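One protein chain omitted, others in place.
Moving on, here comes subunit A:
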Amino acid sequence: MNELIDLTLICILLGLATLSLFTQSLFRSVMFFILLGLILSLVWIRLDAPDIALAEAAIGAGITGILLLDALAHLRATSNTPPQLLQLKQPRFWLALLSGTGVILALGLAVSEPLSPVVALDLKVSENLAESGVTHPITAILLNFRSYDTLLEVAVLVLAALVALTLRQSDEHPVANEFLPNQLLHACLKLFFPMIFLVSMYLLWAGSTQPGGAFQAGAVLASAFVLFYLVGLKTQLAQNEHYLKRGWIFGLAIFVLVGAVPLLQGQPFLTYPDAHAGVLILLIELGLTLSIGWILFSLFLLSQSASTFQKKDTP
């Protein structure tokens, strides 16, 4: 029975991937891509990885879907030429093909190579779990054993937001956003906002003992911000570039600060004292959640204001 479910999932996954690549209409391929994200999160659940499933559903299907739909609206606003599927004459097609084949070959090589030193990492993690300050192994790895990785990931996110800020045209003026003047939407969102925040904070809190954590919580928070924006509750914070940037840096700064305190006592960077590890991890995760939510929202916001400017420019 389980094999049947797995087989169905694999078939749907492959079908959706093919459809999203080869559909003529861009809108349809975005829709198929969002569906692909949802099915992928089901696949992760079948593989016993609820953490990744949560992240995939929130980031892969949710936020990426919003960004792609947004990009699609920009494409419609700026150009009227229908996109060609196979542009054989363009060098970037061959470049993409070449790099794609390269990545596939490299991955194939990596898979075929046997791992030389066989280390039972999962055993090591469960042995040291008691010292990490949390009881969920994934959170222990992300924020204690391999916290360098997470720190750099957040730095990459900040960098992405900075790039989005640079790509925005510098000479534009803040424009009033077009919100949806729908009364039912406002009424329902009033009901939903507290619940979205609650879910976000719950995911953050649950991260120490069960699947959940800063990235999932941040993505949920970002969806709340996007909804806020769409109903026209534009805050002064989003208008001001300084507040935007401070929001991005906030989580990273807390992470670096907490990581740097042990340096004063002559210990290596990012070693938490065992007694306070749990509290410190929660503190870092709270900062990360707020910053990740804010960064993901900013990516949406920055592209938004650029499009309004372009629309105004082209008659």
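The working rule: a contact is a pair of C-beta atoms (placed from the backbone, for glycine too) under 8 Å apart; a residue touches a chain by one contact, two chains touch by 3 or more; residues count from 1.
We take it that contacts and distances are computed from a predicted model.
Asker: Per UniProt, what's the omitted chain called: "Phosphoribosylformylglycinamidine synthase I", "Putative deoxyribose-specific ABC transporter, ATP-binding protein", "FAD-dependent oxidoreductase" or "Na+/H+ antiporter subunit G"?
Answerer: Looking only at the record, the undisplayed chain corresponds to "Na+/H+ antiporter subunit G".
Asker: For the chain left out of this view, which of A:C11, A:A106, A:M195 or A:V279 touches it?
Answerer: The single option touching the absent chain is A:M195.
Asker: Who touches the missing chain here, A:L4, A:A110, A:V156 or A:L184?
Answerer: In the full complex, the listed residue that touches the missing chain is A:L184.
Asker: For review purposes, identify every residue of subunit A that touches the missing chain, sorted by number.
Answerer: Touching the missing chain: residues 180, 182, 184-185, 188, 191-192, 195.
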